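With one protein chain removed, the remaining protein chains of the complex are shown where they sit.
All chains are identified by letter, namely A, B and C, in their written order; residue positions are counted from 1 within each chain.
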């Protein structure tokens, strides 16, 4: 089974570029499932219904989220009903939406989990316990993907090693910079600290760089807008054993337009 | 001019592996200068005189530091006298040691600066102003390397873009995970968000993974020790124009021993 | 029922002063129960068995803890067996010790809970849920004390108002500075944002002030030692209705030796 996992999609440039790249890639690479992190899909913050539809139309089947889950308030109107959207599972009980979803791929069921790290992020429940509980509730599923949305590498590596041999993949998101540490951990768990992002290549995390630098240097309030210009696409292609769910391959997929 | 910059060296396994790799690489690749981040060189925390000597013997010429600068207290005995050690320049005025150093390479002088990010790290002076001031004090030097030791990608990218065209390279350290975003920014500034580390490959940031996971999951005090087993080596090779100091090439150098 | 709750006791000066003050106070004020926060009782960090014994001998009956719970490692040897020690209830499941204890006072049972805030402190489970669960498990107890060990006033006030009318008292600890906001919240819940500390009066949080200021100003590693000199004693005296458990009075108790 081939799964394409796309990193944080940033704003309209990100959504558009996902569409263009998938148009090329899908016929050629034929993944069995396409998942993407969509926490920045709408103007760099959150996910509107229209942005979600655009991504579905482009070929993305499941959308994971992160610390920007609620930034577009209209998500409260559709997150409960749209089984294709997964927000961090370690939010407090009673939080709208779901922390995991199950999707049928051929004869297999695939369990997709989203969790959030706690170091330098929100004060949430333990992400390790959250994953453990979801796994315990789905003992029959062997194809399991974890999107570990976190700031620090130690917490991401901790999640990877803690569930090595127990899930098919632990894929980091949130920093918007792809890491060069993709590997298969012992027991057949694909791992990468960060998949990277899809969006403007010459901004900072996809936003206009002058604005980000101004805020850093002056500490003055500064509006952040999605940048223009050339774009990059960061994803990983996973290959899982159909029977066992174990990862046999993880490969980074990078596209980028030339800088002007 | 070719400069090899090696990421955070972790403990004895890291120091040893640096020696082994440089024995192979130096005759072959012949860099004109070898710089390494040594903030974790002694038992994963700080830098003893003996560890520094080991690294000099191995061929490293300049050592940069970071948030672990003072973890081995004996460094106070030699940091003022050893011009090859550079600690973050944005420490408060009066801090022992120096925030930059100048080294002659052939006919050129190379300025090496170490600064630390502030987001989720120490409460320090502005790293942007620190770099600006050092540059203003050395208008004649065109070959300038900045080791930006920081937690978050936005602050590292901010430093890269703020000094694009003004320094030869901005190289991120601290997260111990190499990123896949090496590039030449406009104006001839080599950039990477994190060079990665040298040390045990199957630990977490070079430390024993069971210990790190235990602390994360239990919040109990847990001693962290440098891990055993196969090792990795992460560095970047820079090529700077001899005349202008502008970067013409940045290439990641990764070695790793097979996991058992 | 009269309960004396003493704020964070710092080091030997704190333990001694608790003994001296209780010698005077107990005969006179005759509280029915004496509780103290002991997270800093041993050299400013954690609680040794000997320090605990000293406090019991002085007349303290229950010891609550906080972020320094584990700083003296020997506590792991006795915390499971000593029912008089209560550490934060929102530590992960399986943590040694207990998050609440029940003590008989005359004809009544008193439930004493310790929880820790999360903002700018450890990554723990939700303190609100922790308190709710303990209350649900003890529906018959009407005399309930919550030691809310937290950094920020908003989280302490949040705990106070969330359980106003449901517990006898929410008493803040951790900042080592007594607040001037003691009051009875609607429904009969005594509240104060911070009880303050017992220990050296002319230090910073009980530690030598030169050391604390040096670290702040230089960012250099600096050993913190418990200060000398005049001492202060900060506590609150509660009066609870015997029948209903509702608070009818909260009064700050401050003693201090003249500064030299």
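Throughout what follows, a contact is a pair of C-beta atoms (placed from the backbone, for glycine too) under 8 Å apart; a residue touches a chain by one contact, two chains touch by 3 or more.
What you are looking at is a predicted structure, and each value in this text was computed from that prediction instead of being measured.
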item: In the full complex, displayed partners of the excluded chain; value: A, B, C
item: Selected from C:29, C:83, C:102 or C:216 as touching the chain missing from the view; value: C:216
item: Contacting the left-out chain in the complete assembly, out of C:11, C:66, C:178 or C:245; value: C:178
item: Among B:119, B:218 or B:252, residue touching the chain not depicted; value: B:119
item: Contact with the hidden chain (one of A:91, A:128 or A:191); value: A:91
item: Residues of subunit B in contact with the chain not shown; value: 92, 118-119, 123, 125-126, 129
item: On subunit A, residues whose C-beta touches the chain left out of the figure; value: 70-71, 73, 91-92, 94-96, 122-124, 217-221
item: Touching residues (missing chain, whole complex) on subunit C; value: 120, 126, 128, 151-155, 157-158, 161-162, 175-181, 186, 193-194, 196, 204-205, 209, 212-213, 216-217, 252, 254, 259
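We take it that only the chains that are shown with their structure count from here on.
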item: Common touching chains of subunit B and subunit A; value: C
item: Angle (degrees, nearest 5) of the CA superposition of subunit B onto subunit C; value: 180
item: Sites on subunit A at which at least two other chains make contact; value: 126
